[in-house]
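So the structure is just underneath, and the comments pick up after that.
Removed from the display is one protein chain of the complex; every other protein chain stays in position.
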Amino acid sequence: MGHATDALDAGGSSDGAGRAIGPPGARVFAAQVLRGQAQVTFLPSVAAGAVFCVALFAAGWQYGLYGLVGTAVGTATARLLGADGERVASGLEGFNACLTALCFAVFLGAGHLSTALLALAGCVVVTVVTSAVANLLGVWGLPTLTLPYCLIASTATIAAPGFQRVWHHGAGLAALTSPASGPTALQPADLAEAFFTAFAEIFFMPQWYVGALLLLGILVASRRAAAVACLGSAVGTATAWALGAPAAQITDGTTGYNSVLVALALCGVFLPARAATLTYALVGAAAATAVGSAMSALFAPSGGHTFTWPFVLTTLVFLAGAKSFPRLTGSPEAD
Amino acid sequence: MGHATDALDAGGSSDGAGRAIGPPGARVFAAQVLRGQAQVTFLPSVAAGAVFCVALFAAGWQYGLYGLVGTAVGTATARLLGADGERVASGLEGFNACLTALCFAVFLGAGHLSTALLALAGCVVVTVVTSAVANLLGVWGLPTLTLPYCLIASTATIAAPGFQRVWHHGAGLAALTSPASGPTALQPADLAEAFFTAFAEIFFMPQWYVGALLLLGILVASRRAAAVACLGSAVGTATAWALGAPAAQITDGTTGYNSVLVALALCGVFLPARAATLTYALVGAAAATAVGSAMSALFAPSGGHTFTWPFVLTTLVFLAGAKSFPRLTGSPEAD
Partner (left out) sequence: MGHATDALDAGGSSDGAGRAIGPPGARVFAAQVLRGQAQVTFLPSVAAGAVFCVALFAAGWQYGLYGLVGTAVGTATARLLGADGERVASGLEGFNACLTALCFAVFLGAGHLSTALLALAGCVVVTVVTSAVANLLGVWGLPTLTLPYCLIASTATIAAPGFQRVWHHGAGLAALTSPASGPTALQPADLAEAFFTAFAEIFFMPQWYVGALLLLGILVASRRAAAVACLGSAVGTATAWALGAPAAQITDGTTGYNSVLVALALCGVFLPARAATLTYALVGAAAATAVGSAMSALFAPSGGHTFTWPFVLTTLVFLAGAKSFPRLTGSPEAD
């Protein structure tokens, strides 16, 4: 389960826990923050984090800022509370805070002071929640993934309409779901857009070029990870089309972003990368498409969003299941 | 917790894992599949499985077919993935797939190609989910029951209206519940119908004669299990009547099927059969009636069904609770 920390870049992480003052300390902290951004896709890579940062600023400067400050606050809080130095160095204490800050910006309105203050509070509390989830899931040797962020994000967005100084959107979102309708046919251009927006929606962004930049960031860090992520995006899009999801949901990336993350997690991060796990990961990526629709209907009456719940739940089930299948978890010779 | 595998029928199960080719292998596999059907009521019995199969075909040939093929696909997938041979031999890798296939047939329409393909996929994925749930609940020494099936069934049916090639029912099912209304008085004929449909509803079937056949199947395998199941059905029906459930819900078996399963699980399967556990099991059977109404209201706004969630949750709580009460779990002399 430690694969995500295996390939630390050169760049001072080994002394990251010891020194935190002065310019070298600042460089170390900056590297931790960038790795924290890259860890959203399981990459402890400064370069990937830098490209992700550019992608978020390309989507909107507020989003870039929220993401960067959020990751920094989360990482700093973890250091302050005395979290494990290796986890901090590899960015594992930053990615949940990154997504938490971004989700506040997107769903509560980036321009409100209340949003900024709540995002700060969220990035502090998500560090406590990360520790809690790590201790709870540790019993089974399972990773925390983005579960801490999902818990904070769902609590905050479902709670928000109850508070008048927090909610600036007029009507609430609570509604019963109706069966899907609308055209389901996809043109080649739609397919290309769906392929890239599946990456962008990981950070709640709907622009295809943001997704292309994010894919570039993954590619910079690992060609294998980029290939697996592309397969995940393709399987997610294909499954959604085959099941008859509305074309509009496919092209905006809603039906594909969980598949990208599931594929990455199950092939090369928490299970070794090989043919058997790739098949397993793509079955998981397809399953996540159905789980996404179910979570959406489950959250709708409370006004909640799915965030990365489908990825988290699908991956945890497939990882817990894999423990009984030696072909998936054993050493390569056993394959 | 291994009671459900204790009483393997004669019939070749001991060599089930080793031989899978040729006519003897086919006979072994057929026995595993029939035991898989019987394990829906915790019976590793070929004879009971055969009677259950007849009952499902009596309800409709499509249902018989879905149940049989589903159990076979689930059992075969588990063998392919290298699941534990004893579990496969006793049918423990088949019953969740049996119910999964049936639930797709009933809730998505047995006649659609999409339903058949999804049922196949569901029977493969439920094997992974079974392994995951076994590893998760294993920490407490708790059995998986039909939790894997419930997870797949709820995900699939709640997700289905989001996909136009999957959902053929027009309007969705998401709705807020209203307080119960309608007559609550029961005639003797209603009581008899309720008693038998409680068995049939375990497999989502509403016909009293299907329930009678299922009870016959249990009786063929174990007179004690049949007696406990009858008490469970009676307690479930009596509780629902005493609380004031609408008569229509009682006579169609909706309020009783969870009680049958709870009674079986808590007296003779996962706890030893004796006076103290029978009392405990019947308290559980009564509690499951209330849990059923609560789950129904919880799932309604998302368009979900209760499936056997009330049985699963009630049984897991009562089994986890029993660990602190030596009278329930200890050896008979301690009683």
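The first chain written gets the first letter, and so on, giving A and B; residue counts start at 1 in each chain.
Just so we're on the same page, contacts are C-beta pairs under 8 Å (C-beta built on N, C-alpha and C of every residue); 3 or more make two chains touch, one makes a residue touch a chain.
Keep in mind that what you see is a predicted model, and the values were worked out from it rather than measured.
For the chain missing from the display, the contacting residue among A:47, A:158 or A:227 is A:158, taking the whole complex into account. When you scan B:147, B:200, B:282 or B:300 for touch with the missing chain, the hit is B:300. Checked against the full complex, the one of B:30, B:50, B:273 or B:290 touching the unshown chain is B:290. Annotation for chain B: contacts to the undisplayed chain at residues 139-140, 176-181, 184, 240, 242-246, 283, 286-287, 290-294, 296-298, 300-301, 316-327. Against the chain not displayed here, chain A makes contact via residues 81-84, 124-125, 128-136, 139, 151, 154-156, 158-167, 169-172, 174-176, 301-304.
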